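As you look at this complex, bear in mind that one protein chain is not there, while each of the others sits in place.
After this line comes chain A, so read on.
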């Protein structure tokens, strides 16, 4: 079921075009947003999170239009947002910070607020850090606290800008479990540079380039864009391909078949690289 519709979104910052007529539909479940730096991912998420107004175009989320001030407020009541730089107040304890955000989310009753703070701290595994100052938390813990504040009030629409930055492998696994649980009943849109996260978490992936959505579909469909173009070979490939030396000592090539190349199944990363155009001939990664 489609819960968010975006049509012809445009946004410029001076001479820079961040969004250039972007169309996108997303629904309940986890949708991953991929794209190179400067592609417009953060601008898109900020517009959807009502932190920024687009110059042109229309957004409709859960039947609400954020261009209208009343509907924008109504949408904010159903929204959880983790920006790229959350800027959590360093002198607040984890619990006090969440309590403050809960007030911003109109949870006025102190008892309800405390229960909600306890709930989200438990969700992200920070119950034992409730009274620790933000400045004393590790980077991964701060990131989890950022996710926790987004979950306050049980939002229907969750917008997360690079939520896995700074998480170690164990934390990332916990995070994936949490997000996939949320995605069972809510609309989750997250941006990431980690194609592994997209493969593990997302039912749908959207690739943005130059302020436009250039791909929207299942992660497997993205990988299939590189079907028949990924090879392993013992010898170093020639020009016209992107390749790198693997841990086993052979070469993995995306592009033309090397002389002794054997076709291997493509990954999401292969499809992503293929979609975003040819890399310079003979480059390594």
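Assorted remarks:
Rule of thumb we're sticking to: a residue touches a chain if its C-beta (ideal position, glycine included) is under 8 Å from a C-beta of that chain, and two chains touch if they have at least 3 such contacts; residues count from 1.
Everything below uses one rule, namely that contacts and distances are computed from a predicted model.
Comparing "Putative zinc-finger domain-containing protein", "GerA spore germination protein", "histidine kinase" or "diguanylate cyclase" against the UniProt entry of the hidden chain yields the protein name "Putative zinc-finger domain-containing protein".
Residue-wise, the contact with the chain that is not shown comes from A:110, picked out of A:63, A:110 or A:265.
Within the set A:83, A:199 or A:217, the residue that contacts the chain not displayed is A:83.
Those residues of chain A that touch the chain absent from the view are 46, 49-55, 66-67, 69, 72-73, 76-77, 79, 81-83, 85-89, 92-93, 95-96, 99-101, 103-106, 108, 110, 113-115, 118, 130-131, 149, 159.
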